[in-house]
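As you look at this complex, bear in mind that one protein chain is not there, while each of the others sits in place.
Labels run A, B and C following the written order; every chain starts at residue 1.
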Amino acid sequence: MTQSTDLLAFGRRILAEQPFSTLLGAELTAFESGRAELRLAVRHELKQQYGFVHGGVLSYLADNALTYAGGSALSGQGIVTSEFKINYLRPALGETLVARAQVIHAGKSQAVCRCDVFVLTGTEEKLCATAQGTITAPTNFATKEP
Amino acid sequence: MTQSTDLLAFGRRILAEQPFSTLLGAELTAFESGRAELRLAVRHELKQQYGFVHGGVLSYLADNALTYAGGSALSGQGIVTSEFKINYLRPALGETLVARAQVIHAGKSQAVCRCDVFVLTGTEEKLCATAQGTITAPTNFATKEP
Amino acid sequence: MTQSTDLLAFGRRILAEQPFSTLLGAELTAFESGRAELRLAVRHELKQQYGFVHGGVLSYLADNALTYAGGSALSGQGIVTSEFKINYLRPALGETLVARAQVIHAGKSQAVCRCDVFVLTGTEEKLCATAQGTITAPTNFATKEP
Partner (left out) sequence: MTQSTDLLAFGRRILAEQPFSTLLGAELTAFESGRAELRLAVRHELKQQYGFVHGGVLSYLADNALTYAGGSALSGQGIVTSEFKINYLRPALGETLVARAQVIHAGKSQAVCRCDVFVLTGTEEKLCATAQGTITAPTNFATKEP
């Protein structure tokens, strides 16, 4: 078993321990050093009043993918998303959401990451949101929040 | 029936038409010109692996409250959140989340708003996230996305 | 001499050691625990092609005021602005810029702050930009950047 398979398996165990990710149905489809991909099947419960995926679902996906990417570049326990910013680019209308995050720069205790969120219909991918944020590995925190 | 009661009733109908807001259990508890408040009871399904409310829930609440506040200051159909930024301040551990958003500046087609997200335990409120974003009333868009 | 006078004097010495702040002409007009105010007289050299103050001047003022506010709430050396976000609200047309920043939440090593930037004409103040960002007191960094 390769190390990256181990990392993906580890990441999936973490995701399975997040009740909110289970409620939404997110899957971790790639996880390696500096990079993570989450997928989420679009269903009625994830939409807003116009039939598009709710912006809050996109921001959840971006937040979580950023945290995975940043966490892969930081050592220690208790990785947290300190902050992020998201721009919504077009209505998310399709079958599946894919969030791809990567590390832009990592120091000892912080990683700055980007995430693009796509909506897929068949084999067509459309970029529907893009995010940028800071992941922190707190050294002095008693509490932890990814 | 006062005008603000009408606005609150209108806002609640919109929220009831958002399947994702129903899935999470959000309630619109205040909605008037330039201001909105959303509440959400904390339950197991909304948490992450450490037992705190998942950051994605906080970002959903901030996003939606920003949209309501901004929408109250803009005319026309198809209010969308163009972008927002959120800083997580402390782990969200408590009974209820409250997101309070207000308009900072509104023009004809855009409103810039802020939102503070608190977690309540009994009567104690703690600020756990703060957000700032842009709400747009698109004039040329065929599609709409709040 | 009161403690807050000491703090203001300390802050002004720091500002005088910033060649860029001297080039622009910024003044620290208030500095106390959790709060800072910078002022800058508008002149031709600070403008863009339409005669308004350049957005980069507003972002400089916001960045620096955020750093002062955050720094007042953090101990240790080498305070840095990790990140910030700014929304431009209206063209900055007037005599003087005033940036007022305050701490929203401070932990051991990070403070999240907000800053409003006003443009003054006579006694009239108009809000022209608003910002939110993170100030960090790095414990493990060999380098420093405010």
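Operating definition for what follows: a residue touches a chain if its C-beta (ideal position, glycine included) is under 8 Å from a C-beta of that chain, and two chains touch if they have at least 3 such contacts.
Being a predicted model, the structure only gives us computed values, none of them experimental.
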Next item on the list: Quick one: jot down which shown chains the absent chain touches.
Entry: A, B, C
Next item on the list: Could you tell me which of C:Gln18, C:Ser33 or C:Thr121 touches the chain that is not displayed?
Entry: C:Gln18
Item checked: Touch criterion as defined above, residue of A:Arg12, A:Arg35 or A:Arg90 at the omitted chain -> A:Arg90
Notebook entry, point to check: Just one of C:Ala36, C:Ala69, C:Ile86 or C:Ala137 touches the chain that is missing; which is it?
Noted result: C:Ile86
Check: For chain B, which residues reach the chain that was dropped from this view?
Finding: 82-83, 85, 107-110, 112, 134, 138-141
Next item on the list: Provide the residue numbers of chain C that touch the chain removed from this figure.
Entry: 14, 17-24, 44-50, 52-57, 59-61, 63-64, 67, 78, 80-88, 90-93, 143-146
Item checked: Positions on chain A where the hidden chain makes contact -> 85, 87, 89-90, 104-105, 107, 112, 114, 127, 130, 132, 134
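The rule we apply is simple: only the chains that are shown with their structure count from here on.
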Note to self: From the mean C-alpha coordinate of chain B to that of chain C, what's the distance rounded to whole Å?
What the structure shows: 29
Check: What is the distance in Å between the mean C-alpha positions of chain A and chain C?
Finding: 33
Item checked: Intercentroid distance (Cα basis), chain B paired with chain A, Å -> 21
Check: If you look at chain A, which of its residues touch at least two other chains?
Finding: 82-83, 85
